[in-house]
Each structure stands twice: as C-alpha cells, then as structure tokens.
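Take a look at the structure below.
Removed: one protein chain of the complex. Kept in place: all other protein chains.
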Amino acid sequence: MSTATSRPLARLGDLTSNRQDSTDTNVPPKIDVEKLDFYYGDKRALQDISIRIKPNLVTAFIGPSGCGKSTFLRTLNRMNDIIPGTRVNGKILIDNVDIYTSGMDVVQLRRRVGMVFQKSNPFPKSIFENIAYGLRINGMAGSKSELAGRVEESLKQAALWDEVKDRLHESALAMSGGQQQRLCIARALAVRPEILLMDEPASALDPIATQRIEELIYDLKKTYTIVIVTHNMQQAARVSDHTAFFWLGRLVEYDRTEKIFTAPAEKLTEDYVTGRFG
Amino acid sequence: MSQTAPLGLTGDPAARTVAWRRFTDVAFQVIALVVLLVALGALGALIWDIVSDGAGRLSWDFVTSFPSRRASQAGIWPALVGSVFIILVTAVLAVPVGVAAAIYLEEYGGRSLGARLIELNITNLAAVPSIIYGLLGLGLFVRMLGMGRSVLAGASTLALLVLPVVILSTREALRAVPGSLREGSYALGATKWQTIWYQVLPVATPGILTGLILALSRAIGETAPLIIAGAVTFATFAPDSIWSPFTVLPIQIFNWVSRPQVEFHANAAAGILVLVLLLLSMNAIAIWLRDRYTKKGAA
Partner (left out) sequence: MSLGPAREPRRRSKRFEFIIEWVLFLSALLSIGTTIGIILVLTVETVAFLREVSIVEFLTGTEWTPLFSMPRFGVLPLVAGTTLVSLIAMAVALPMGLLSAIYLSEYSSDGVRRVVKPVLELLAGVPTVVYGYFALLFVTPVLQRFLPALSGFNAVSPGIVMGIMILPLVSSLAEDAMRGVPRGLREGSYALGATKMQTSLRVVVPAAFSGITAAFILAVSRAIGETMIVAIAAGQQPRLTFDPTVPVETMTAYIVQISLGDTPQGTIEYRTIFAVGMLLFIGTFGLNVVSAWLRERFREEYA
C-alpha cells in the first residue's frame, strides 16, 4: 500500500526495462483494433486506426485536442453507442472477440471494460452506496458482510480506504475533487474489470492529487490493462509503458514510451513531443 | 450621455429632443408601473372581497354540515370529501401513466418520428380547453364505458386533463439530471432501466413531485369538466366508493353563487376560503415532500 511520498516517480530517461516485458511480441494483445473508422453522422472522426494493446501495461494516448483520442477510447467500451448517429467500421477485438458484432452484450462488455471520466461523476449517494451500486446491479453483492468486504477491498485498491473508512455513509459529494476521482476509480474496480479506460483522469485535479492518481495507476497495472488518455505529455512519459500519438483522427505512431519521447520515428511525433505545436 | 442644456425652451433643438425623450421615458415607466399596480390591486380587491364576504360564515359547523335549502344551515362537507377523494384517485390514475410516458419520451424516444409526433400531440392537448375534456369524459367514461356519474368517471376525466402537464413537467425534471450521472452508471455495466430506476429517478423525484402538485392544484379548481362528466350539484351525502356519485368544492360554490339569495353568497365565499385552504395545504405538503426527498437524495 503506497503512501503519498514514499515512491519516487519515474523520470524521462530513467525508464529501463527491468520490468517484465510484455512488449515481448509473443504475448497476445489484449485489445486488437483493425482498421477502425468512426463517424459522428457524416463527419469522420477516426480514420483507419489499427493498434494492438498489450495486457498488464499502461498505454497512453496523446495528441492535440480534437485529435480523436477520447473518441477512440470510448469506442473500446462502446460508450459512443449512447450518442445518436454514430457509426463504426472495422473491428475491435478484445481477447479475440469482436465487440461490435451483433451478438455482443454491451452491458456486460461495460462491466469488463471499466471507465473513469475526466470530470469525476460520483453518484449523489453515500460513499458506500456509490461502490455498492455497481456490485448490486451486476449481481455481485452477496450477503451484507460480503458486500461490505468488497466495498472495503475496492476502496483499498484505490488508496482511499484510510481516508474514508470512518465516514462511509456520508455523501460522496462532500469529498475533495481528488478523493471523488479516486472514488470513481474504486467504483470501477469494484466490478472486477479486466481493462480500465481512463479519460484524462487527473486533468481537473491539483498536483498533489494528480501525483496520487499516477501512483495508483502504477500499482494497478499489475492486475489490470490500463489505457489512459492524457494531454499532459510529462504525465504520459511518467506513467505509461507504451504511447500512441494521434493527430486529426489518425494514429501517427505507436511504440514503447521511451522511444516515442526520445527517438520517435515520425517527424510529426517529434514536433509534438518537443512542443513545436500544441 | 453628455450633460446638455436644462429643460428649457432655448433655441437648441438637440436639447429639446433630449428633454422630450427623457420625459416620455419616465412617463412610460409610470404607465407600466400603473399597469402592474392595477393587477396587484385586482388581486387585493379579490382577496378582500372574498374574505369580507365569507370569513363570518366560516366555522367548524360549516365545514362538517351537509347542504340544505336553508342557507344558514348549509355546509360543505360532501363537497370537501368529494374534492379530496377525486384528487387522490386522479393522482393514482395520472401519475404512473404520466411518469412512464415522460420516461419513454425523454430516455428512449429520442428524435424518432413517433416520439416527435407524441410530443406535438401532448403540447396540443395541454392547450385544449378543459370543458372539452368534460365532453370527452361524458361520452367515453360516463356513457360508453358505463361508469355512470361516479367518482371513477370524474377522476378519469381529470386524469386525462392533467396528463399533459404531468408529462411535460416530469420531462423537465428528467432533463435536469446531468448526463454524467447516466454515463457513470452505464460505464459500470448497468442496463438502461437500472440506470433510470436507481440513478435518474431518485434525483429527478423532487422535480417530478413539484410538477405533480402543480397539476393537481389546477385540477382541484376545475369545475366545468366535472359538471359535464359526472358530478351532481346537490349532494346530500359524501361519496364512499369510487362508484358513488359525488360533488366537489368548486361545483358547490358555483351552485351557491347561482342562487339569488344573498345568504347563499356568503356560503359561496366561505366555500372559496375552504377551497383556498385546501390548495394551500396541498402546496405545503408538496414542499415538505420535496424537501424530504432532496435531503435523502443528497446522501
């Protein structure tokens, strides 16, 4: 269980491969996207995206605003289905199953592929109820003591338990922004997803809260496959193992993070990471 | 604006225009204020008139007696019971259908042609005069479905009358629920109905309740539809089941006002006071309910 200041953060150039390397091409990808196009009505927002995301790693999507990285993230759990008029061409395979086939149970997909939003959105209920909700609707609640145990476990996973264990039945809206976001992470983890999608999870938070979230991500990747969208390049460099650079709806380059930030193959990538355009 | 010559008749045309314009500006404001004062005055006169005519007649006896040919002995009890009874049955009929329809239109219907037609239809229905609903109730509930002149027929008629208002205000309440709440729920693997039932509705409930009470407050004052579709005007008994004949406060008041004897006019005024008291208590209950729900929802 990490605390706020005990773990040093990785720095650019500090990244060596002493971690288990699932960038090893023998490990099958968790998410395999093949030639994905995405349309809002007539407007094409994503063009010809192909990418293989490895399990138990953190993959970052970076790019200037409007480049489609959030849209792409939301296709991975079919969150865009809620918006009318959207259309998808191509395939997204998770564990080798195309999630856009007609037989796919979207509801179950969303449990397995969890999402944390840019602006934290705790339910206007107590802290306990926020987490219990996801368990109950998925039939994972169990007995009263089992439920309490699962809630505690999720809060511990999100490094929030110590701070809230005495006020579980108070309103979630009374917490600070950083705490609310960690609650949303705990809520997502409670239903035991395999993949966690995070859309700019720390962009609305102060630097200390951000640091805690980044440490959390570092811990979580042992168990989960994490995809994080961020506009903060330093954050991507600190936190991720692989990075994908998007521009105007296309995937420009995708490689190990240290390579993207030190020796990118594409000029466009180099221009972006060196700050030549925003 | 620069300070120019005073309001005098100097030769400067610009100065005169400015002065004239300022005068008309002030005059306009005065006229507008007078208009508003007239409206206020009318309300004041109304209240004063009713209270002075009726307060003397208002008593516990009056509330609990039955109508009679002798004005001094007449009371309002059957009408009061009738009004309360009718409103309750109307609510029972209108709320489930109204809320369900609003949920459909707001959460499921989207912009499909069917949904838009239904919306248009509801907006139209909200503007149809209430007397037409009375005719509908007469033809459909009283005659065709054979309910006769009963509480059920009257309540069904009123339910149809308030339905558009309930639907419109429920939709507003649903629309006020932020989309991020729904998204958060979907992202956890909840189905649409689970999201609506466990997240959206609890948050929207205070707004729905307020809209409902507004609709029922209107319904309590409705006279014409019930005269046509069911009520009797001289009730000597209070209704005891949904199949009994009944009358309501506004109709009793109407009955008394229509009599030439002055004593009955006092009864009518007292009846109006009872009606107003009933309306105020309904609104008070509504506010209390809404506050209770708002507190519950927050934690």
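Assorted remarks:
Each chain carries a letter (A and B) given by its place in the written order, and its residues are counted from 1.
The working rule: contacts are C-beta pairs under 8 Å (C-beta built on N, C-alpha and C of every residue); 3 or more make two chains touch, one makes a residue touch a chain.
A quick note: this is a predicted structure, and the numbers were derived from the prediction, not measured.
Across B:Val63, B:Val257 or B:Ile287, the single residue that touches the chain missing here is B:Val257. Residue-wise, the contact with the chain that is not shown comes from A:Asp105, picked out of A:Asp105, A:Glu146 or A:Asp271.
Screening B:Leu80, B:Ile272 or B:Ala286 against the full complex identifies B:Ile272 as the residue touching the chain left out.
Checked against the full complex, the one of B:Pro164, B:Gly184 or B:Pro245 touching the unshown chain is B:Pro164. Not every partner is drawn; the one left out touches chain B at residues 1, 21-22, 24-25, 28-29, 31-33, 35-36, 38-40, 42-43, 45-46, 49-50, 53, 96-98, 100-101, 103-105, 108-109, 115, 117-118, 121-125, 127-136, 138-140, 143, 160, 163-164, 167, 191-193, 217-218, 220-224, 227-228, 233, 250, 253-254, 257-258, 265, 268-269, 272, 275-276, 279.
Just so it is clear, only the chains that are shown with their structure count from here on.
Put simply, the C-alpha centre of chain A and that of chain B have 50 angstrom between them.
Of all residues in chain A, only 77, 79, 82, 84, 107-112, 114-115, 117, 119, 121-126, 133-134, 137-138, 169-171, 173, 184, 187-188, 191 touch chain B in the complex they form. Taken together, the chain B residues at the contact with chain A in this complex read 110-111, 178, 180-191, 194, 198-199, 203, 297-299.
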